[in-house]
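Every protein chain except one is present and positioned as in the full complex.
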Amino acid sequence: MPNRLSMVVFSGTVDRLYPAAIMASGAVAMGMDVDIFLTFYGLDAFRKGQPSTNTKMDVNYAELAPMLAQLMREKNVPSWYEMLRIAKEMGKVRVHACAMTLDLMGLKKDDLDPIIDDVVGVGEFVSQAKEGEITLFL
Amino acid sequence: MPNRLSMVVFSGTVDRLYPAAIMASGAVAMGMDVDIFLTFYGLDAFRKGQPSTNTKMDVNYAELAPMLAQLMREKNVPSWYEMLRIAKEMGKVRVHACAMTLDLMGLKKDDLDPIIDDVVGVGEFVSQAKEGEITLFL
Partner (left out) sequence: MPNRLSMVVFSGTVDRLYPAAIMASGAVAMGMDVDIFLTFYGLDAFRKGQPSTNTKMDVNYAELAPMLAQLMREKNVPSWYEMLRIAKEMGKVRVHACAMTLDLMGLKKDDLDPIIDDVVGVGEFVSQAKEGEITLFL
């Protein structure tokens, strides 16, 4: 049975979506399964059309963040979304939308980016995560 | 022996206190025990009187956060505090205050909301958390 990395992605800034995608890639490369549970701002970042237009960076790093974004463009670093898409092609990465957040926002699965596999409740996610080896909240 | 979810709650904004309470509820519904370790801004959010007056939302989401807060009011979503209180009634949820933060702030247990069970050191929390299945830092 493969190991599992479970991430709750609460944040919706580009700089925190990168670590989610990068760790998903790294885990898949190591033969691990990945479960991502999108909630709050993290789910909003996956509304249809959002992944390609989101340029929000953490305001705490107002000097550093634009420099990083600039370096990424110059060095042709793939977007966090592209990294996540490739990780999904290379291994078992499941992207779950938080049912409660979806309800609250009055959205349906069709309003979300197609990279999302399903809509699950927090209880289901928690009981999956406890079978895994790594759990992170981003 | 039941499984355990351990959360270090460092943040004190309402939008991050919700996931703590919601995951506590979800874990309890799945028969898990929950340990919450309140530190820094997370502990400040549990000073007496704070839970009911705190309206702070993450400044990174200045457009989205007020919309979410508004939707919660309209849909009569219980407060994060109420969710946590109910989770405590339904299962084994222990809320710990970080001894070092309490000391630093010059506070005593009596200055904190009664939902808090005890005051513990970080070493004690870490050694509890390592027996658990899910560990998160919020």
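First chain written, first letter: the chains are A and B, and each begins at residue 1.
Rule of thumb we're sticking to: a residue touches a chain if its C-beta (ideal position, glycine included) is under 8 Å from a C-beta of that chain, and two chains touch if they have at least 3 such contacts.
Here the structure is a predicted model, which is why all the values come from computation and not from measurement.
Although one chain is not displayed, its contacts with chain A can still be listed: residues 3, 5, 7, 15-16, 18-19, 22-23, 25-27, 29-30, 32, 58-61, 64, 68, 71-72, 75, 77, 133-138. Touching the omitted chain from chain B are residues 6, 8, 10-13, 39-41, 44, 56, 58-59, 100, 104-106, 121-123, 125-127, 129-131, 135-137.
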